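What follows is one structure encoded as structure tokens, with my remarks underneath.
Here the complex is missing one protein chain, while the rest keep their positions.
Our next item is chain A:
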Amino acid sequence: MEKLGVGIGWRPEIDLTVERLPGVDFVEVVAENLHVGHLPESLLLLRERGVPVLPHAVSLSLGGAEPVDAQRVAHLGALAEALDAPLVSDHVCFVRAGGLDSGHLMPLPRTRDALDVLVANVKAAQQDLPVPLALENVAALLDWPDGELTEGQFLAELVDRTDCHLLVDVANLYANARNLGTDVARFLDEIPLERLAYVHVAGGEEHQGVYHDTHAHAVRPEVLDVLAQLRSRVDPPGVLLERDDDYPADAELAGELAAIRAVLG
């Protein structure tokens, strides 16, 4: 995979911050919030500087029972071309079902049925995308009954059957370890790390014994520990900090980027 370095999620609320933070090697944008014909000036400026801008989608619902929505895939592909992005991403999840929209990234049952449908949907999306697709593990508050595979096995088989890349979110992995008992070491052993595109790091909070992946709080040391465990196995091509709300002072974000760099060594 192409070397990306250390980056941060670009959001309109922190556009100037992202532009002036030192050591931002790449950024990521939420695909659904952009229009190809009206890209924010801040992103065009970053592109002029040669900073890669990676579109990250949240609405393809690739793990949903419905076939993928070609329009959503086309938008993601057009954005990748407009930004000259090396790859795009979405999540291993479903968003919509039975006419209802959860407004969130919902975990999939880890069954053969769900994997077959996910694989078919991912292949359909890949056919219409101009660049490689990376898929991210999500944070779950609940687990489906009757799982036939571990999360790591599920992702490994997904990669094997679709040749997609992986976007490993270490905060989501930490959340699942805390909330569902996922074994972090086993997860990292089971996934094909050679297909790792980059890594997400984010903050969260604990509420009544449950860890919530909020992207609105500081990054916890335990999440950096998971990043260190990953780093002990592989040198990730990129690591990106996600912050989506309650934006802190620039210095605090710079500190979190520095803490990530320190773990990477």
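To be clear about the criterion, a contact is a pair of C-beta atoms (placed from the backbone, for glycine too) under 8 Å apart; a residue touches a chain by one contact, two chains touch by 3 or more; residues count from 1.
Definition applied: contacts and distances are computed from a predicted model.
Trainee: Looking at what's absent rather than what's present, what does UniProt name the missing chain, "RsbT co-antagonist protein RsbR", "ABC-type quaternary amine transporter", "SCO6045-like C-terminal domain-containing protein" or "MoaD/ThiS family protein"?
Mentor: Spelling it out: the chain absent from the display is recorded in UniProt as "SCO6045-like C-terminal domain-containing protein".
Trainee: Could you tell which one of A:141, A:177 or A:218 touches the chain left off the display?
Mentor: A:141
Trainee: Pick out which of A:2, A:81 or A:113 touches the chain that's been left out of the picture.
Mentor: From the options A:2, A:81 or A:113, the contact with the absent chain belongs to A:113.
Trainee: Among A:16, A:45 or A:65, which one touches the chain that has been omitted from the display?
Mentor: Candidates A:16, A:45 or A:65; residue touching the omitted chain: A:65.
Trainee: If I consider the whole complex, including the chain that's not displayed, which of A:37, A:50, A:98 or A:221 touches that chain?
Mentor: Here the residue in touch with the unshown chain is A:98.
Trainee: Residue-wise, where is chain A in contact with the chain that is not depicted?
Mentor: The list for chain A reads 64-66, 94, 96-104, 106, 109, 112-114, 116-117, 120, 141-146, 210, 212.
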